[in-house]
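The structure appears below as C-alpha cells.
Left out: one protein chain. Kept in place: all the others.
In this document, chain identifiers A and B correspond to the written order of the chains, with residue numbering beginning at 1 in each.
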Amino acid sequence: MKRRVILIVLTVIAMTVFVLAGCTTEKAKPSTKLQVVTTLFPLYDFARTIGGERAEVTMLLPPGMEPHSFEPKPNDIIRVSKAGLFIFTNRYMEPWAGSILKGIERKQLQVVDAGQGIAYMKAAAEDEHDHDHGDHHDDNHAGGMDPHIWLDFGNAALMADNIQAGFAAADPANATYYRANAATLKVRLTELDQRYRAGLQECATRTFLHGGHFTFGYLARRYGLEYRSLSGVSSESEPSAARMAAMVRQIRSSGVQYLFAEELLSPRLSETLAGETGVAVLKLHGAHNLGRDDFQQGTGFIGLMDQNLANLQKGLACRVK
Amino acid sequence: MDILEILSYGFIQRALLAGVLIAVLCSVLGVFLVLRRLSLIGDGLAHVTFGSTAIALAFKIYSAASLLVSLPVVLLASLGILRLTEKARLSGDAAIGIVSAVGIAAGIILASVGGGYNVDLLSYLFGNILSITREEVLIAAGLFCVVMLLLGLFFNDLLAITFNEELARVSGVQTRLISSVLVMLTALSVVLAMKLVGIMLISSLLILPAVSALQLARSFKACIGLAALQGCCSVVAGIFVSFITNLPTSAMIVLINLLFFGCACSLRRLLTPGNSN
Partner (left out) sequence: MSGEVVRTEQLGCCYREGCVLEDISFTVNAGDYVGIVGPNGSGKSTLVQALLGLVAISSGSARLFGSRCDGFNQWGRVGYLPQSLHLLNPIFPATVAETVGLGLLSLKRFPRRITRQDREKVDATLDTLGIYDIRAKLIGELSGGQQQRVLLARAMVNDPELLILDEPTAALDPETRERFYRMIAEINRSRGVTVLLVTHDTGVIGQHATRMLYLDKRMLFFGSFDDFCHSPEMSALFGEHSQHLMCHRH
C-alpha cells in the first residue's frame, strides 16, 4: 500500500526529471537499425539474440526494479512510441501494456504479445492446499492466470517464435537473418531443457519450497516437481502470520533442507522461515529483471537458468551426472 | 488454533516482542508530535530515508552499513523540518512536505543517473513485522531504552514546549534544544523501526494511538499511558487476528488501531454531555 503511494509520488517527480533529462539521452543516436523496446528481461534477452547486430534492443524496466509493481512513466511511453517493435510478455504480466498502446498512434509500430498461443496455467492460490481458506484473493492484475510463462522452456521457445515473427514483420528485409538467430536460440533453449530434464531426474526430494511469490509454477510442472511459495503470483501481497506459520509447517513436514529465495527483493521473509525451521536459503532467479551489475555485465537468460539448475540440484539433493 | 501453538513460532514471539516495544515507543512520541502538529513526520522521514538509501546504494553500500549513511541524513532532515517551521514560519505539514519531496527527488535522480539498482530498493527499505531477527529484537530493545530514557529525562520540558513554547521559554526551558531532541528521537525511531516493521506501521502508530488517547485522557500522563496501551494492544491483537483471519499482519494492526480510535470517539460522545458549549 505504502509502496503504491510512494510510486505515485515517484512518478510525479520522475515526470519533471525525465522531461529535463530524458529527452536528451534518447535523441542522441539516430540509428537506422530497428528500434526494439521490451518489458521484462527474458524478452530483452531473446530479442537481443534474435535481433543480433541489426536491431537495437532496450528494456523498459529499470535494472533492479521489482517488475510486478512496475507502471510505465511518461518517458517510457515516449520510448515505446518511437520504437519500431514493442514486445511484452502477456496481459497478465503487463496489464498496462494494452492501455499505453491505445494511446500511441503509429501505424509502423509492431507489437508482439510474446505469450500468444501459450497454454496458461491458472494462478495457484497461495494457500490452495492449506486448511483455513475462504478468504479474498485479489489477483487483480493477474486475472487468475500465472504470468511467469518464460520459466517453461517449451513456452520460452514459443515466445522466441512470436518475437521472431514480430521482427520479421517490422523489418522484412532482414527476416531471414532474424529467423536464423531465432533458430539458434531455440536450439539453445532445447539444450537447456534437456539439461534440466537430466539434472532433475534423480533427486532425493521432488518438493521445492519458495519464500517469495508464486514464480516457478511452469518450471515445476514441466519437470514434475512439487512447488509451494509463500505468496501468490504477485509479489506485492504481504503474507499473513497464518500463512507464515503454514509455510513453517510445510517446510518441517516436507523435510527439505533448503528454502529458495527470490531475486532482487529483500530475502527477509525467506531468512525468517529458514531460521525458524533450521534450513538453508538458496537463490532461485525468476529472471523477471536483473540487478544493475548483472545487467551491465550482459548476463543472459540461459546462464541464469543454469545457475538455477545448479541450485535446484543442491536444494533437492539430485544426483549430478 | 490455540494460543500456545501460535506462540510456539519464533517469528511470532519476536514480532510480539519487538512490535510491542516499537508500538509503545511510537505511541508515546506520537502524542507529542500530534500535539505539535508534526504527525506526518514519520512519512516525511521515511521518504528522506529512501533518498539517503539511494545514496548508499549508489556507492554500493548495502543493508546494515547503509544505516550509517541514512541515519545522519535523516537526523539532519528532521532538524531541517524544525528549522523550516521556525525560520520560514511554515506549518509543520508544509515543512514535512518540502523535506520529503526533496528526499524522494534525490532518490529518483540518483536512480536514473546510476542506471538502476542491483536490488529493489523499496523492498530493502521497509521491513515486515513477521521477519524480525533476533538481533533486530535487540535493536528494538536498545532503541526503546534510549528513547524512553531521554523522554523520561526531558518529560516536563517536552510537556512545557508542547503546551506553549513562549511560556516554556519563560520557564527557562531551552525550547530549541528540546524540540531538536524530540524530532531527533523521532528520526532515530523512524529509521530503525522502519527497517524492522515497515513504514505503514510506523506512521500509523505515530498517529492513531495518540489521537485516540486525546479523545479520552483526563490528564497528560494518562494520555501518554493510554496511547502506549493502545499501541501495545493493537500489535498483540493484530498479530493474533492476522493469524486467525489469514490477513496481512501490518494492515491488521492498522485496522485495529482504527477500531480503537472509533471506540474512543464514540466513548467520548457518550461521556460528554450532549449539549455542545
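Keep this in mind: contacts are C-beta pairs under 8 Å (C-beta built on N, C-alpha and C of every residue); 3 or more make two chains touch, one makes a residue touch a chain.
Computed from a predicted model, the values in this text were never measured in an experiment.
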item	value
Missing chain: touched chains present in the view	B
Contact partner of the left-out chain, one of B:17, B:35 or B:76	B:35
Residue among B:8, B:164 or B:266 touching the omitted chain	B:164
Full-complex contact with the absent chain, from B:202, B:217 or B:252	B:217
Identified contact with the non-displayed chain, of B:73, B:173 or B:235	B:173
Residues in chain B touching the chain absent from view	35, 152-154, 156-157, 159-160, 162-164, 166-173, 213-214, 217-223
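Simple rule for what comes next: only the chains that are shown with their structure count from here on.
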item	value
Chain B to chain A touching residues, read off their complex	1, 6, 9-12, 15, 47, 50, 101, 104-105, 107-109, 111-112, 114-124, 126-128, 130-133, 198-200, 239-240, 242-252
Residues of chain A defined as touching chain B within the complex	1-3, 6, 9-10, 13-14, 17-18, 21, 62-66, 127, 132, 135, 237-245, 248, 264-266, 268-269, 271-273, 275-276, 291-296
